[in-house]
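Missing here: one protein chain of the complex. Every other protein chain is in place.
Right after this comes chain A.
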């Protein structure tokens, strides 16, 4: 571009424009803006969800928890509890929202379990759509659920009917990452068998879980290998712990048993590190998929049918009308039949 004659104007080497600086600018701006991430955890009580979240983000998100007794659980409904924390690491700020769903699977009749959850997800999408279509779009708060950790019980032989129903209901709304909880119940053989079983059942039932994107061909071998290993370990079999135990002079998170110590961050013991790596390196991708796929789906569905709230009422009325009409028709048919019979009788005689 520039010739030797104009060397004096450009202090850099000949031909250098400077837009290679763009990534740095993006980096600076994003650090200033900060990141937002919403994570939802769903699973039966007692599978270790809270412990795992605390282990993942190395903070205590649930200082005072009330765990109800069995008698209260019989009729319990699902509640949505969202707690937001701001954590910072090396100048990068993350506004993390963890949405917990206590009461899931507790009641003796779990049929309405996931209606509340689906409503919550839809509400977040609705709010974002509203903000996006508004006049003042400076401060759009993104509260949409970017990722859902679904906790599968390790005590069964695979997925339970409730698991299947729930995942089928939300796989088009949110990225599902299935996680096998309390993995210290399983020997290595049992763990592999359970993972294969779950993947088979997911494929069989047509459930779409979050797929890690393949590494680009220009990434280095290490990253490609890491992505391969991550992909092969889904669903992740994890263990969480709130306690620090002293092992070989170091204090690490783990669980102390009479027969040994399970280390949370030991890759030979469980897939916790893999889960954390996946979450951290693919946070951006999770957000993108939520924006490009799930949100766009929601938006197009929503805009096709304007005034949805009113329509539901109308749908009810229509249904009632149709039912009444069907009844009327049935009664008329009966009358005709009876008349025909009466007419036939004298004719027979």
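As a convention for this text, a residue touches a chain if its C-beta (ideal position, glycine included) is under 8 Å from a C-beta of that chain, and two chains touch if they have at least 3 such contacts; residues count from 1.
We adopt the following convention: contacts and distances are computed from a predicted model.
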{"item": "Among \"Vacuolar protein sorting-associated protein 29\", \"AP-2 complex subunit alpha\", \"Septin\" or \"Small ribosomal subunit protein mS29\", UniProt-listed name of the chain not shown", "value": "\"Septin\""}
{"item": "Touch with the omitted chain, as defined above, among A:98, A:121 or A:159", "value": "A:159"}
{"item": "Hidden partner chain, touching residue among A:255, A:274 or A:294", "value": "A:255"}
{"item": "Touching residues (missing chain, whole complex) on chain A", "value": "44-47, 67-71, 73-74, 76, 106-111, 113, 153, 155-162, 165, 182, 184-185, 187-188, 255-263, 268-269, 349"}
